[in-house]
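Contents: one structure, followed by commentary.
Apart from one protein chain that is not included, each protein chain of the complex appears where it belongs.
Letters are used for the chains, namely A and B, taken in the order the chains are written, and counting of residues starts over at 1 for each.
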Amino acid sequence: MFIRNTWYIAAEPQEVTTRPLARTLLEKPVVLFRTESGRVVALEDRCPHRFAPLSLGKVVGERIQCGYHGAQFDSSGACALVPGQSIVPPKARVVSYPVVEKHGYIWLWPGDAAGAGDLSSIPDFLYRSGDPDWDGGYGHFESIQANYNLINDNLFDITHAEYVHPESFGGEEMRLYRNSKPGDEYLDGQMTWTSSERGVVFRMRSLNMATGGPFYRWMVATSLGRDSYPDPIDLDMEVHWGAPSYTSFLLNARPAGKPREGGVEVCNMHAITPETASSSHYFYRSVKNYGDSELAKIFVNGVKAIFDQDKPLLEAQQRRVGSRDLFDQEPVSFGGDLLQQRARRINRALLEKESGS
Amino acid sequence: MFIRNTWYIAAEPQEVTTRPLARTLLEKPVVLFRTESGRVVALEDRCPHRFAPLSLGKVVGERIQCGYHGAQFDSSGACALVPGQSIVPPKARVVSYPVVEKHGYIWLWPGDAAGAGDLSSIPDFLYRSGDPDWDGGYGHFESIQANYNLINDNLFDITHAEYVHPESFGGEEMRLYRNSKPGDEYLDGQMTWTSSERGVVFRMRSLNMATGGPFYRWMVATSLGRDSYPDPIDLDMEVHWGAPSYTSFLLNARPAGKPREGGVEVCNMHAITPETASSSHYFYRSVKNYGDSELAKIFVNGVKAIFDQDKPLLEAQQRRVGSRDLFDQEPVSFGGDLLQQRARRINRALLEKESGS
Partner (left out) sequence: MFIRNTWYIAAEPQEVTTRPLARTLLEKPVVLFRTESGRVVALEDRCPHRFAPLSLGKVVGERIQCGYHGAQFDSSGACALVPGQSIVPPKARVVSYPVVEKHGYIWLWPGDAAGAGDLSSIPDFLYRSGDPDWDGGYGHFESIQANYNLINDNLFDITHAEYVHPESFGGEEMRLYRNSKPGDEYLDGQMTWTSSERGVVFRMRSLNMATGGPFYRWMVATSLGRDSYPDPIDLDMEVHWGAPSYTSFLLNARPAGKPREGGVEVCNMHAITPETASSSHYFYRSVKNYGDSELAKIFVNGVKAIFDQDKPLLEAQQRRVGSRDLFDQEPVSFGGDLLQQRARRINRALLEKESGS
């Protein structure tokens, strides 16, 4: 049901400390912690002795100690000490998940450990995370009551924005910008997309936007130190989607007619990690190449506020969808679903490849 | 499990506005709304595109617009518009439920639409609703955690009143009034009942009630402008039950010996609509032929207060009954259950007729 041989975001780096963190990932209870030397470890969160969660214990040196009877486990998942006895039962071990810290996140590999050496499923379009010229902040929602595919659909879907987020991304007028052809009143029409084995890229250029697009317009205003910018603007948007659940939006906005190179840029990055079949964790970042930390806070809070509009909708959608996959229930498709369906197909192919069917 | 080819109350009229109302009826999610021209519409509350509840959208003219991607549905359930495309997929439609406004309620027909033209299952004993000489008010409980038959049993059951509602309908003394014969100290004994294919009518006359019956006694007092009425009273009660879940109580009370025609009358009407197999909506009205609107409020609040005594009992009963029908679990019967059992049999016969068994 889940693609397993791939990397998922398990946590933000600052969440993983010597105080154990419990998190359910792909229906498995996992404890994440940092050893005293700073190593990040992810173990099955269930002591093999009496099944107490190891996350209720504590980190002791390079190990985690069960809070119930004091058994200690090292980063390989092996039990290294049982209090009061010199021999440790060989079966006393828990699953240890490969973890890696990259692009500003702690990633976990839930699949066959043999494949964990391949980091290619960590998408490089989250590359700005480590660039010191880009400022920004983190946020996440835990345990959204919706299957990860529904959230994935939502994030890689610009057509819902005008109904769910009209006061930020803009209302009906945005459809005009998106759909207009050269010769129309609006000078865009440059919509292109490409897909690969694990991803889809979509590019859109909207030139001479005379109205609408409050968020893009506000980017231009803040870059000029103004409260608002009522004149026409130009916008480039580059959207990357990567299997199974990564989306980034790179936005470049500037006064109409100015070169793209002088535009200010914001990159919003989104990642979903399945919690269970019907719930998910959603990690996001918002980074930008201008402004200060205060502005960065406004951006990351904006991503939160915008998703707070999606969340009740997604959770209501999940209640209607129930336990079967939406696409096994013959939903009707619209033209705007094209790229989303492509993403769904990529995920389905990866899943079938994994299960050998 | 539910009788479907019959009319159920879906809402009070003032609940259905241009702001969509979500309600689960007979285990189906339904959205109720009034179009801008005032037409009442009830649709399946699930957009066929991505299964978002239409109730999270909004009314646009004569249609409802999905809050997720803007698809619009007309009152027939057909999708009439998909934003950004000229052709609407023919499979894009939702179930439209026949609705009718009658006797002061919005009624919904969950069965075969072919039969919806027959309004005979809307009981006429709720007839006083439209009579301008009768004043009164509405109320309802949503999502009582009990199967509709348990609530139905409760409402068409005068024998529980002396244990659950002694301070309103009266305690043990009421049994004496009900059961006494001519020649007893009390002059009643006129208890009759008749049944038909879809209903049961029960009549009771209690003459010369010297004590007890606080509610009936209070009716007489308020009709005379007094605080209390300690002298003997006469009471007529006419109880109508109609399949699957309608009960009305017409009460006529007056000082003992006065003609019935001069008595003041109150009619309390009760209707249950299944929400799920183990939960129900309960709609009630209390109307009367005397007094003012302030008194009307007191009556309708009284119905609420009285049912607040039944509700915890019914919900506890449901927990003991569980998922099987009570009558499939061999409950013991008492003499006082006669009419209730008759009502249950009528419902069972209708259900069997529908299912062809």
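Note that in this section a contact is a pair of C-beta atoms (placed from the backbone, for glycine too) under 8 Å apart; a residue touches a chain by one contact, two chains touch by 3 or more.
Please read these numbers as outputs of a predicted model, since none were measured by experiment.
Asks: From the list A:89, A:230 or A:312, which touches the chain that is not on show?
Replies: A:89
Asks: Can you say which of A:23, A:46, A:63 or A:198 touches the chain missing from this structure?
Replies: A:46
Asks: In the complete assembly, which of B:60, B:81, B:95 or B:164 touches the absent chain?
Replies: Of all options in B:60, B:81, B:95 or B:164, contact with the hidden chain holds for B:164.
Asks: Give me the subunit A residues in contact with the hidden chain, please.
Replies: 29, 45-46, 48-53, 56, 65-71, 79, 82-85, 89, 91-92
Asks: Which positions on subunit B touch the chain that was left off?
Replies: With respect to the unshown chain, the touching residues of subunit B are 150, 153, 159-160, 162-164, 172, 175, 179, 312-313, 316-317, 320-321, 326, 329-336.
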